[in-house]
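Complex shown without one protein chain; remaining protein chains in place.
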Amino acid sequence: MLAAQVLINALVLGCLYACIAIGFSLVWGVLNVINLAHGSFIVLGAYGAWWLYHAFGIAPWYALAIVAPLFFVFGYAIQRSILNQVIAAPVLVTLTMTFGLDLLLNNVMIYFFTADFRKLTLSPPVGSLSFGGVVVPVDRLIALVLALALTFALYVILRRSRTGRAIVAVRLDRDAATLMGVDVKSIYAIAFGIGAVMAGCAGVLMALIFPISPLVSTAYLTKAFVVCVLGGLGSVSGALAGGLLLALIEGVGSVLFGPALATTLSFVLLIVFLVVRPQGLMGRKGFE
Amino acid sequence: MKRSDLILIVLVLCLAALPLAGGAYTLRLGTMAAMSCILALSWNVIGGFAGYPSFAAAAFFGLGAYTTGILLGYKVPLWLSLPIAAGLSFALAGLLGAVLLRLRGHYFAIASLALVEVLREIVNHATDLTGGGMGLNIPVTAGTDIMADARFFFYAMWLVLLVTTIAVIAVSSSRLGFGLSCIRQNEAASQMVGLNTTLYKSIAFGLSACFVGAAGGVYAAWVHYIDPTDVFDILYSVKPIVMALIGGLGSSLGVMIGALLYLVLEEVVWRNYIQFHSAVLGALIIALLLFLPHGLTSLRGGLLLRRLRGA
Partner (left out) sequence: MDRTRRNLAATVASAACLVAAGLLASAAPAAADDVIRFGAPLPLTGPLAPEAIKQKQGYDLWAEEANKAGGIDVGGKRYKVEIVYTDYQSNTPRSVQATEQMITQNKVNFLFGAFGSGAAKAASSVSEKYRIPTIAAAASSAQVYDQGYKFLFGTFTPNDTLTTPLTKLVREKAPDVKKVAILARNDLFPLAIAQELEKSAKANGMEVVYFEKYAINTLDHSAALSQMKALAPQWIFVTGYINDLLLVRKQMVDQQMKAPVVSMIAGPAYQEFIDAAGQSAENISSAAWWHPAVRYEGKDVFKSTVNYVKLFRDKYKATPDYAQASASAAGAIFQLAIEKAGSIDPQKVRDALASLDVMTFYGPVKFGPTGQIVSLEPPVFQIQGAKPVVLLPAAIKQGEFRLGVQ
């Protein structure tokens, strides 16, 4: 019974983790930029959902349609104005740049929203479903379905659309793509924009489940890191695999060794993965 | 010895005169500055010379702090505890380095980041030895007189800085330094011409850890109380990198000046913008990277002007 419950928990949580990580993974894979502001992007999206629900009664699933384009513009602008200037610089420069961005964004959020924890409580509450003693919370289920839908949409965009294919081409070989006439700077900005959209949407969905505060951003960022390494970079399937694996490690580890050690376990595994299989579960050999 | 190394040594020696200039708070700032310089200079060995973006400083800072704290608790004198902490950090970093330094770029960065988390949690769980989440009380090592106390810890930290500086200069002008710069430029080629890259990198990683460990040790003795979240704070990893970037990667003098400059910026911003200091700091970091992409070393000739005009 306990085993079944823990597995179900991990399955649901894993999809949410994937949703948190996917934008991060895309940006990392395509631009070779680790966006340390990713956690803050998610929190900003969560505030968007909270505000739309409390001010206008717009449910989070509709809020996605409002938040997504805003975040695209936001991400596109950041990439064009700031990150593209240093995109050719060593890894560290872009990393530090996004660290500065995160400081800025987080501080601004603390100022405007205060650091208080808010909660988007749906009324009436949606409750939980019970299958012979195994419980699944409905709001997580909703978030999961939406997360999967978003992920699938991203997958289709990357595979089918012209821009999407250009993104994939840049990811695989930047120089070849340039030679083929792809405008790399614009592709970078679009990819970062899409990454921001995924972060914002993840934020909207997480608002259903987790308390909202600028202070949660590091927790999201850490999860994104681990998921990306476990699953492999820049691919949709990698994020899903990584998310599920992480949730499983945390769930099983928590039952076997206690919740405090479960986090440690996930980090130890991360190091082992890096050394033994740096391309992650699903990934190809990654960037340097 | 290069001219810049000479300036570096002179700068460090000048710092020793600080107690003549100011009171206890100035000395506190001086101690913090010396600590930051140690962290930044150490990072430069692995990050600047060898080109490996390490985030592991916090791990060894915490390790050093806890080692020293525990040893002081067992009545081991400070002058003995610090070398032990440094040695332990060196050994652990060297061993881990042999494995982790096979990774490159972001992958190495993340592995080193995860190292911080793992060590923190280990300390958190070794409750009998470390007190776990309850923190560790550390017996008072210096006198109770304010100025004597401040001077003692300032000089302790400064001494570590001096040793770090000498070591860093020695590395940069030795075969090891040359080997590391070969590794940075082309690791595969260096390996091909018979350079034992793993050994070189491991030593570099060890060196970048040992002084950080000693600094952590001084810090622990200085504040009398440490807990895992404080000494394994990821900021100890991130700030040295920002400092090095401000100063210009690779050059020890540049890194040291970057560290001092960063601290001044941080202190001024922190005092004057109570609500917005981290935003201002963030904006400053972005601006610095945009307009001084090679740190202070890009301040030459009309480059800055051209850059400003171009942007």
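Just so it is clear, A and B label the chains in written order, and each chain counts residues from 1 on its own.
In this section, a contact is a pair of C-beta atoms (placed from the backbone, for glycine too) under 8 Å apart; a residue touches a chain by one contact, two chains touch by 3 or more.
Predicted, not measured: the structure shown is a model, and the values here were computed from it.
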Residue of A:A89, A:V255 or A:V275 in touch with the missing chain, whole complex considered: A:V255
Touch criterion as defined above, residue of B:V76, B:A126 or B:V223 at the omitted chain: B:V223
Interface with the undisplayed chain - residues on chain A: 1-2, 5-6, 9-10, 13, 107, 110, 114-119, 121, 125, 128, 130, 135, 137, 139-140, 209-211, 213-216, 218-220, 222-223, 247, 250-252, 254-255, 258-260, 262-264
Contact set of chain B toward the excluded chain (per top definition): 3-4, 7, 11, 23-25, 28-29, 32, 121, 124, 132-135, 137, 144, 146, 149, 219, 223-225, 227, 229-230, 233, 235, 253-254, 257, 260-261, 264-265, 267-268, 270-272, 274-275, 277-278, 296-297, 299-300
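We adopt the following convention: only the chains that are shown with their structure count from here on.
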Distance between chain centroids, defined by C-alpha means - chain A, chain B (Å): 31
Partner chain A, residues of chain B touching it in the complex: 47, 53, 99-100, 102-107, 109-111, 113-115, 117-118, 121-122, 124-125, 238, 241-242, 245, 249, 275-279, 281-286, 289-290, 293, 311
Of chain A, residues touching chain B in the complex: 28, 32, 34, 82, 85-86, 89-93, 95-97, 99-108, 111, 222, 225, 229, 260-261, 263-264, 267-268, 270-271, 274-275, 278, 286-288
